[in-house]
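Missing here is one protein chain; the remaining ones are kept as they sit in the complex.
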């Protein structure tokens, strides 16, 4: 009897969650989470809204939404579809998006609760990729809402309505994207802010530092380039009949004609080609 | 304005409303002897008690009588074998009291393991072992006879 060894071992893809319980994957405030989705052409889950009515819990039955349905507690894999795409969200009305957001939010809370619970019991959490699917959907949804608001503000006020910002220099004379903040006081009356802001660079010592810093970056780039060249050289040595077109496509910045003539690129055996 | 900028409030301004909150919230296992109408939650540190109350009442439709929360500092740990020190993230731990008529029991999610043990490899090994034992039993009185003999 022939059994695919690797395939049998490969069935359980949930085991990752047990090994690497990276709950810290998503930032708390900056990025939102997500919700499950469907396969084929469909997407996203609607289920989370309908809490499972089990027993009579009275007014506290809303808390059951923090847990997956009972069928999914004991299985090794929960097969769900893909995440919502932007194109699919763009055809939905604002109130639909608003509802979907809370479906996704509840689903994410449920998944996080379940993940913690499974980890605490040293069990593998079924299909941890659901968290990513929900997260992706939520990010897409927010993008779509932003797009709509931008269009409105551009039409009405001529500005995007987003938080303004521009490229500025920091104390070390390096460029960074300075995001402005909202103030009640107009800038010309806000002396305190202008005195304490840490923008721009007017110190002479910084020039020397910048020189060293640039050198460091340049050397890093050089090292990376040399590493690539050495790699290509080794490839030439190992595979004398290598497809140069493919090689150039993979390493566009390497000069093949030059590398080919390196001593390290010469193979010392005859390659048996099939 | 972008959905993630919380505007400054001045007197006479419209009421500030959040339409798409991105706070997460996890239910945590209850402490020993925790009353049945109290539920423990883990939330981001930025959430206030008022936020937690609103969150549960508006999104989950759960009546909330009282919320008490505090920020718990993440544990400092030494990485095994490597030796450097890392710190877990801080979180807010909230005890939410519901009215006395509400009761919630934290379910036991992982107790039933029967369904989870469907490892194909183990199953295969088990059947092979069983068939071998059957063969051994059959051939107990006639050692050295090939397996096809009794067919």
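By written order: A and B. Residues from 1 in each chain.
The rule we apply is simple: a contact is a pair of C-beta atoms (placed from the backbone, for glycine too) under 8 Å apart; a residue touches a chain by one contact, two chains touch by 3 or more.
Simple rule for what comes next: contacts and distances are computed from a predicted model.
Visitor: Of the candidate names "CHL4 family chromosome segregation protein", "Large ribosomal subunit protein uL24m", "MMS19 nucleotide excision repair protein" or "V-ATPase proteolipid subunit C-like domain-containing protein", which one corresponds to the UniProt protein name of the undepicted chain?
Guide: So the chain that does not appear here would be "Large ribosomal subunit protein uL24m", according to UniProt.
Visitor: Looking beyond the chains shown, say which of B:29, B:68, B:105 or B:129 touches the absent one.
Guide: B:129
Visitor: To test your reading of the contact rule: which positions on chain B touch the chain that is missing from view?
Guide: 3, 7-8, 10, 12-15, 17, 19, 79, 81-82, 84, 86, 89, 125, 128-129, 132
Visitor: Across the whole complex, list the residues on chain A that are touched by the chain not included here.
Guide: On the side of chain A, residues 1-7, 9-10, 12-13, 15-16, 19-20, 22, 24-25, 27-30, 36-47, 69, 71, 78-83, 88, 90-98, 128-129, 131-133, 135-136, 145, 148-149, 152-153, 155-156, 163-164, 180-187, 190, 193, 234-235, 238-239, 242-243, 245-247, 249-250, 272-274 touch the unshown chain.
One rule holds in what follows: only the chains that are shown with their structure count from here on.
Visitor: Go ahead and note the Å separation of the Cα centroids belonging to chain A and chain B.
Guide: Centres of chain A and chain B (C-alpha means) sit 23 Å apart.
Visitor: With touch defined as at the start, can you tell me which chain A residues reach chain B in the complex?
Guide: 3, 8-9, 11-12, 24, 28-33, 57-60, 62-63, 65-67, 73-76, 98, 101-102, 105-106, 108-109, 112-114, 116-118, 120-121, 123, 138, 141-142, 145-146, 149, 161-163, 182-184
Visitor: What part of chain B is in contact with chain A in the complex they form?
Guide: 1-5, 7-8, 10, 19-29, 37, 39, 42, 44-46, 56, 59-63, 89, 98-99, 101-104, 107, 109-110, 112-116, 118-121, 124
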